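Okay, so here's the structure we're looking at.
Shown here: the complex without one of its protein chains, the others still in place.
Naming follows writing order (A and B), and every chain is counted from residue 1.
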Amino acid sequence: MVAPAARVARVVGMTLYLLAILFAAVSGVPGLFSRGFGGKGAAALMIVSALLGISASAWVLYGGSGSSIMLPATATISWGLVSFDPIAAFFLVPVLLLSACASIYGISYWDDHHQEGAGKVRFFLGLLAAFLALLVGATHAFVFLLAWEGMALMAFVLVMTEDREAETRRAAWIYLACTHTGTLLLLGAFAVMAGATGGFAFSGLPPGLASTGKGTAMFVLFLLGFGFKAGVLPLHFWLPPAHAAAPSHVSSVMSGVLIKMGILGFVRLAAWVPDPPVWWGGILVVLGALSGIMGVALALGQHDLKRLLAYHSIENIGIILLGLGLGLIGKSTGHPALQVLGFAGALLHVLNHSLFKGLLFLAAGSVVHVTGTRDLERLGGLGRSMPRTAAAFLVGAWAICGLPPLNGFVSEWLIYLAAFRGLAHFHWGLSLIALGALSVIGALALACFAKAYGVVFQGEPRSTAAAQAQESPSAMILPMGILASVCVGIGLAPVLIAKPLDRVLSELAGRGQGLPELGSLAGLSWLSALAIPLLMLGIILWKWSIPKPQAKEQPTWGCGYLAPNPRMQYTASSFADGLVQGMSWVLWPKAAGGRVRGYFPFPRRFQSHLPDPVLDRVAEPGLKGTAFLLSTLRFLQAGHMSIYLLYILLTLLTLLVWMVV
Amino acid sequence: MFHDILITLTVLTNFTLVATSRIHKSIQVAAFQGVLLGLLPMTLGLGFHVHILLMAAAAVIVKGWFIPFLLRRALAKVHIHREVHPYIGYTVSLMLCALGTGMSIVLAHNLPLKPGGPFALFVPAALATLFTGFLLLVSRRKAITQVVGYLVLENGIFLFGLMLIEDMPILVETGVLLDLFVGIFVMGIVINHISVAFDSMDTRQLAELKD
Partner (left out) sequence: MPESLFASTLHALLHILTALLLPPLIPGLINKVKAVMAGRTGPPVLQLYYDLAKLSRKQAVFSRTTTWIFMAGPAGAVAVGLCAAMLVPFGHFHAPLHFQGDVILFAYLLGLSRFLTVLSALDTGSSFEGMGAAREVTFAALAEPALFLGFAALAKSTGSLSLSTMLAHTGPLLRFSGPLVLVLAGWAIVYMAENSRIPVDDPNTHLELTMIHEVMVLDHSGRPFALVLYGSSLKLLVLSALLVGPVLPRNVGPLLGWLAFYLALGILAVGVGFAESVMARFRMTKVPQFLVAGVLATAFAFLLMLV
């Protein structure tokens, strides 16, 4: 029997969770009725939802125990289980935090006066948040798939917001096709799992199953299904168009939270399987390395700000998979230290990435909102006209490169520790791959974000739109500030996050297995101890070096050239050119024009572009070829309804006869 | 015993529907079939609970009066009285219907469904009605006759569902509701719009919508 206090605690946790879902779902409804107040109403309801949900999560993660409820079952269908366990609590935090920030942002960014469909965006954003919140707590295949489909459809509608542009429609269409393919694969996976465990409720798989053919089939289906959603290379190609086409606050929710639902799936899978074979973790490590390196390499060549950020999401999913893979290897081979460090790094990176990617997308949205363009080559000098947005983007860039003392470093550090620990073992090859991949990813990410920040916010404006920029309204700055402070907070005081991580890790290890505490394996307090002196020293030196008020201000030295103009600055493509050309054997960049001939040449145009290798070189040509082949079967579509009904009749007859014979 | 008579009458009405070219007559016969099926629950020996009486009454009213009423109203608007030039001629369709009935008896015998008691004839009758409905749908040109064919199809499904009346009465009631759905939605919108948009009830014109 559970002690009454514990029971009350469970009920409180579950109630807060369900209320949070409810508030999120209805947050868009006031906006449908009142035009002026819709944005603020939605934001208020979403903030309430976030506060409820995050307190529920904190309740469970910092001490309480999880709880679950059974939705009512009828004779034929059992609707299943919603369970607010530590995994759900952990994943709920980024879901609600980012949705709340996006709602606040949307007050000014997508309001009724300047944009069309604002009420629709608010409504579906609320529903998206509600479905996401439901998904994290689902522990029955039906509820899970229901929430999954709901989330995918809401996201589709949101991506299609600006449906007048052909590019948006194409992006939404690709997104829909990919997400439904993933869902189909998941259906197959859950069917196999139900066959093995005898039910659709999520419970631990019997030991020994994972190594059989059924287990392999289940893993492959889950890998593909969740991989589609998470954006693992080579199933990533829907991500950049969709995230670039959606409104920026929607992109921040999609990039920050939606793709993490694929990771949630992997985490749940890791929790069910008591004895995963080593090759499962190995595949995750290899895919993680591939996604990470290719993701950041492709990001380097982009000149659209939001596509660049979207490719970075792919890279960070790669890093998360590296951590998950190492953790799974630790679970398979019975090395608790490896398991703890790998999983903890991956989970913390899930939280961190949602924070700083959400921040980056919001900042990018602010830039796009003010200047009207996403093209890097048309921006510049915005650091002076939009200082707060620039500061927010800087924090996000600093965090995403994994530089100390911010939160990105903490999670990457944990995964590094896991990789280093794995070197001492039998499967050192995988750890070496992880290590090499992480170091390359870190350096390339630094290059890419130096380019992004430098080209957009520094230097001189490269176009009149950028020259006339002004700071965004405070409703857009506030959520950026919230996310940035959480990033800095986690970076400066990572010990606060150790206890929740330990609780989630104990779920992943399975019942009755003791794991070493994270704090004992990784000196998180040392990081804090170093971060604060670092910052203080930096500030002291900066104050010392700031020139006195009467210091002289000059234009930048132009090496004697008398008429420098902003177009002579390094462009984004030039900045990244060294690396892109160096990796041209995997990236296949396209360039056209630019050859200058003669002593007095005419003006020339130059264009460079980096098409997505999977989408533009494999998927589209492949599908076009298949469509051509299938069009030879057109004759079957005669157009007469009678013929179609005849087809149905013949099929029915065939099936009946076949059943008899 | 009564239920056997009702079932046999149903199968006979199938033949009538297939053979007639007069639309009024086919509507009448379809109504009659509906009444037969509506009365069927009462003859199964389950007693005369309020539930069963209500269900029978609902089925009779909807299938026997309401839908034919709507059909006749639609017919009055478009002034058609005969089905001419169906895809499959009347003699041939009569023979096909007989073939279908025979085949459904054979299939019912061989399929692993052996309901006992009063339900013995249900499966072959249901299958036969199903095929008749399909035949009407496939072979007729006029939209109204196709709707009648859909109604017959539904009667076949209703017959199947009646076998479950003890365990899942809700399924049977949902069947009646589905009839209502057909009556209101399909006819009102489809026929109205076809005649408005194309100025004709000839479904050949629908082939223009081919991809």
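We take it that a contact is a pair of C-beta atoms (placed from the backbone, for glycine too) under 8 Å apart; a residue touches a chain by one contact, two chains touch by 3 or more.
Note that the structure is a prediction, hence the values are computed from the model and not measured.
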Task: With touch as defined up top, name the shown chains that contact the chain not shown.
output: A
Message: With the missing chain put back, one of A:Val11, A:Ala194, A:Leu496 or A:Leu537 would touch it. Which one?
response: A:Leu537
- line: Answer key for A:Pro274, A:Pro404 or A:Pro611 versus the chain not shown reads A:Pro404
Residue touching the undisplayed chain, where the options are A:Ala177, A:Ala424 or A:Leu623: A:Ala424
Statement: In the whole complex, of A:Ala201, A:Val440, A:Ala493 or A:Ala591, the residue touching the missing chain would be A:Val440
- prompt: Hey, which subunit A residues sit against the chain that's not shown?
  reply: 380-381, 383-384, 387, 390, 394, 398, 401-404, 409, 412-413, 416-417, 420-421, 423-424, 428, 432, 435-436, 438-440, 442-444, 446-447, 450-451, 453-455, 457-460, 521-523, 526-527, 529-530, 533-535, 537-539, 541-542, 544-548, 551-559, 564, 566, 568-570, 574-579, 582
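Operating definition for what follows: only the chains that are shown with their structure count from here on.
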Statement: Averaging C-alpha coordinates per chain, one finds the centres of subunit A and subunit B separated by a number of Å equal to 54
Residues on subunit A engaged by subunit B in the complex (per definition of touch): 637-642, 645-646, 648-649, 652, 656-657, 659-660
Task: Going by the contact rule at the top, pick out the subunit B residues touching subunit A in the complex.
output: 87, 107, 110-111, 127, 131, 134-135, 137-139, 146, 203-204, 206-211
